[in-house]
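The complex appears here without one of its protein chains, the remainder shown in place.
Lettered A and B in written order, each chain numbered from 1.
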Amino acid sequence: MGKNNVSLRGKNILGLESFSPEEISLVLETAQEMKNIIHRDIKKVPTLRGKSVVNLFYEPSTRTRTSFELAGKYLGADVINMTASTSSVVKGESLRDTLLTIEAMGVDAIIMRHKAEGAAEYATKVVEPVILNAGDGAHAHPTQGLLDLFTIMQYKKKFQGLKAVILGDVLHSRVARSDIWGMRKMGMEVHLAGPKTLMPRFLFEEPGIYIHDRIEEALENADVINCLRIQLERQKAGLFPSTREYARIFGLNDARLALAKKDVLVMHPGPMNKGLEISPYVAYGAHSAIQEQVQNGVAIRMALLILVLTGGKNIEANS
Amino acid sequence: MGKNNVSLRGKNILGLESFSPEEISLVLETAQEMKNIIHRDIKKVPTLRGKSVVNLFYEPSTRTRTSFELAGKYLGADVINMTASTSSVVKGESLRDTLLTIEAMGVDAIIMRHKAEGAAEYATKVVEPVILNAGDGAHAHPTQGLLDLFTIMQYKKKFQGLKAVILGDVLHSRVARSDIWGMRKMGMEVHLAGPKTLMPRFLFEEPGIYIHDRIEEALENADVINCLRIQLERQKAGLFPSTREYARIFGLNDARLALAKKDVLVMHPGPMNKGLEISPYVAYGAHSAIQEQVQNGVAIRMALLILVLTGGKNIEANS
Partner (left out) sequence: MGKNNVSLRGKNILGLESFSPEEISLVLETAQEMKNIIHRDIKKVPTLRGKSVVNLFYEPSTRTRTSFELAGKYLGADVINMTASTSSVVKGESLRDTLLTIEAMGVDAIIMRHKAEGAAEYATKVVEPVILNAGDGAHAHPTQGLLDLFTIMQYKKKFQGLKAVILGDVLHSRVARSDIWGMRKMGMEVHLAGPKTLMPRFLFEEPGIYIHDRIEEALENADVINCLRIQLERQKAGLFPSTREYARIFGLNDARLALAKKDVLVMHPGPMNKGLEISPYVAYGAHSAIQEQVQNGVAIRMALLILVLTGGKNIEANS
């Protein structure tokens, strides 16, 4: 590990735009070791014993919060949950003061989800513990981006030259942004498709990124499809006509899947609206890696916690 | 342990209807060992170290959730709480997808409470981790049934021929159902009494089960009384006239207790409405085993976790 002298020790994980391909590779290699631990009968290594990690979630989440909590516990860390919904103090107190409080308690890493873009980066300016961004507004969700790359590597054994298609509400999606950054770094082509009202304009000029009006066009010869979750409130805001219309024109179903390569990989960040952005047949079908993504998410988060807190050496020796 | 080659390893704990008397005995014997651990100065054995358990609660609960959480922690397991009230994802996502997600995270057992009858059984069809039913609608609450049996054994040293009386809203009670299955398996006679509107009809024909209109009649010569909690919303639904009326006609008080055997045991699944279904004098009186039931609940849940996850051998050796 740490080949080419790459180390992530002490690095804040804010977004994949600041990762080099070598750093991404280091995370993926470490995640593979972590995945082996998850498959053991005794899923416990003492690497992070005596380290404490806070899950600071200003937006509700089960999936990501639980994934980080398990990742920390599998590694022997103490994990504390602080969620805005159950905490009046967090609500009343400024973000700065909450962060200073957590730092003062002797915490080693803060995993943070916040509705404001840049919140995680702001945190790095206020406190010293390592910050892991678990989603900041529409900006970034780097652990999701990394677990998507890890899933692609697992099935495709390479990145270079692969055609990825991201379907749906790219405009508001931090998952899409992190995927695009990560996929481009690793040499993939990225195609975006969905309602025009949900496509980003800022990316039109970037090399290797293509925007399509019709998803059929985008899907042709795709190696990887990431189908984003549609937030139902977008419809109320008039960004697409009806859920039925959406499913008809943009939903990922068997017919559309047939346009892609025969060994195409289907991903979804979850939770799914089955029958809306994805049909149940595709969601649970032979091409779906959706459940594998969840397991890979735990492995990626274990890898990041180890790499930023210890540098990643001697994973099983620190008992 | 495991005498007569009985083993519960990998068994889903859905309801007591599928338990043999030998299996129940194995659980009770193991629970006795667990209770000894609770009484130690250092309440910790490493038997389930490296195992992870999720408390997936779709209905609010403190008592049962905490009991399982402590049971897991006393045994060295990692315990993760996922409750619908603090989790928007759980709400928006289908039960199937939530279960698949938990499975993918590498969890060994899922403890599940859900308002729908059969939810726990459904879960066993969807995922591989062992399912422990912590209450599914009005269907079953098997760990409560087992802790009630464990409490009876502690005080009575036998089951065969004992007369149990279950008082109150039997119709809507998963506790009553699990008690009835368990008590009948172990050779007890079961008498049910309460408002006619709250008595089940489906049990009229079963051998060994008797339904009474007047609770005085039911209480005569009782060895064990289980006084169920009255849900106040039943009154709004018109199932009984008023709480005052209920207490007067069906409440368990000293006068009624005197109709039972001199050494009668009083149980209640909690939380109690004191002054409604049970008087404070009875609740805290000499016959009450209500607090003991709580401790026995932790012991039963420890026993079940060990038995389903390890088979129960070498409880203290796996360090």
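Please note the rule applied: contacts are C-beta pairs under 8 Å (C-beta built on N, C-alpha and C of every residue); 3 or more make two chains touch, one makes a residue touch a chain.
Quick caveat, the model's predicted, so the values are computed rather than measured.
Although one chain is not drawn, the whole complex shows that of B:Arg49, B:Lys73, B:His212 or B:Lys261 it is B:Lys73 that touches it. Taking the complete complex into account, B:Pro271 is the one of B:Gly161, B:Pro207 or B:Pro271 that touches the chain left out. Against the chain not displayed here, chain B makes contact via residues 38-44, 60-63, 66-67, 69-70, 73-74, 83, 85-86, 270-272, 274, 291-295, 297-298.
Residues touching the missing chain, restricted to chain A, are 49-52, 54, 78, 80, 82, 86-90, 92-94, 97-98, 100-107 (touch as defined at the top).
Everything that follows uses one rule, which is that only the chains that are shown with their structure count from here on.
Note: centroid distance chain A to chain B, computed from Cα atoms, is 40 Å.
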